[in-house]
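Here's the structure, in structure tokens; my notes come after.
Missing here: one protein chain of the complex. Every other protein chain is in place.
Here is subunit A:
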Amino acid sequence: MDRTYLVENYKEMDLYDDIDKNIDVLKTLLDKSSDVIFREFRIGEKKVKGFLVCVDGLVDKALINNNIMEPITLESRKLDGNYLSKKNVYESLLNYFITTADLKEVEKFGDVVESILSGDTPVFVDGVDKSIVISTRGWEQRSVAESTTEAVVRGPKEAFVETLRVNTSMLRRRIKNPNFVIESLKIGKYTKTDVAVAYIKDVAKDEVVEEVKKRLSKIDIDGIIDSGYLEEMIEDNPFSPFPQIEHSERPDKIAAELLEGRVAIISDGSPEVLVVPTIFVQFFQSSEDYYERYYISTLFRVLRLAAMLMSLTLPSIYVAAVTYHQEMIPSPLAISIAAQREGVPFTTLMEAFLMEFFFEILREAGIRLPMQVGQAVSIVGALVIGQAAVQAGLVSAATVIVVALTGIASFSIPAFNIAITFRLLRFAMLLVGGTLGFFGIIMALMMILAHLASLESFGVPYLSPIAPSNTRELNDVFIRIPWWAKIFRPHKVAGRNVKRQNYTRS
């Protein structure tokens, strides 16, 4: 058959009742690939022609061998011809012989091909214009391991993996309620990536769920490799440097957020699950906060907010103070800084900018480099932004301290994606602080604040519950109130169903 014609039209074509034609079509479509297995066989005494296709590596071969091939080829021979006439072969296969739980019937070539490429196995029988698609997915997958990017001291250690089903199972294990819905769809013309939208039906806002589904269905792209693609495609303000969709690889965190009324978007092939709607303060909450004692969590949360401010403004404040507002520095410190800068060739702005730049290079290299050269790089790095640079008279010790502190502070923010946003803005702040002084810093901060206040994520203001303020909800922003006092879900997120527990503590 003409291949170009097939490629264009196979999706809508019905299966033929002539098995040879079906084989022909599938072979034309898939034959070039060496990983596709075509297997022809005969069924029963009457030797009815049968046929299955699967992709080596995607399927669970043991399952095909034991639960499909063995009953069809061996068991069917043991029956006499009346039981397995040419007419009822198909029905018998469907009802008696194939011993797997998950199968379905399809009638279009499009569905057949798609199921083959997803790791399922269609079985054809001569004379029937339908095919039994048996779920045989069983590819190699990474085992569930400890989270590397969101490590905690206390709390579950398991993290999502790249396989969608494993991920949904981890969520389902935590939320055992029929109202927990996982809807799936496929996105990507070539990749046909499975994307699941998960939410708890009577907690999540319907509008948000609808909006998520609408935005996802609008995506028409050739492929989705990671959930990062989806994040960029569906976020509210694509030009903002701030992430408006949170992602996490911790199932406990996602489950907790589902319980708050958020909607999770799980994408096959990505261990990072997206959650919407997202608010700014979420990025400063670690899942550990909710497992550790609340006094301690509160302390660390405040600490993180301070670290956030530091990571954004410390270098710029330093530069502005040293080049414009020397009177603001305590006298002994001012003199000490002046002494350190004696003989340093660059201006403070230049110095701080270069050091920040080098620090970022080191950090970037540290992530990319192979494990074996790590030690060498860290030694060289320590020299570049350390004592050696000071002794060589390239930079002043105060600048090194400021840059190092800033760097460390930015690592204390639990969410990497917002930490790098602050890193980016830090350079802008540095330039502004070095040219306009404190005036510029205040202006820039106000602009950032105005921008943050203007952002929205799926109908929820980004800065809520701070602005617009909701004093009742502030109990989970700067402080973390004890669980027994946390009666309500976030109102803006959960909408109508806000009660989390009935207060029982006497």
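We take it that a residue touches a chain if its C-beta (ideal position, glycine included) is under 8 Å from a C-beta of that chain, and two chains touch if they have at least 3 such contacts; residues count from 1.
Criterion: contacts and distances are computed from a predicted model.
Between the listed names "Pyruvate dehydrogenase E1 component subunit alpha", "Membrane protein", "Ger(X)C family germination protein" or "ABC transporter permease subunit", the UniProt record for the complex's undisplayed chain reads "Ger(X)C family germination protein".
When the full complex is taken into account, the listed residue touching the unshown chain is A:334, out of A:30, A:256 or A:334. Checked against the full complex, the one of A:324, A:353 or A:422 touching the unshown chain is A:324. When the missing chain is restored to the complex, the residue among A:282, A:316, A:348 or A:457 that touches it is A:348. Of the listed positions A:397, A:441 or A:477, the one in contact with the omitted chain in the full complex is A:397. The chain not shown here touches subunit A at positions 322-324, 326-327, 331, 334-344, 347-348, 390-391, 397, 434-437, 439-440, 443.
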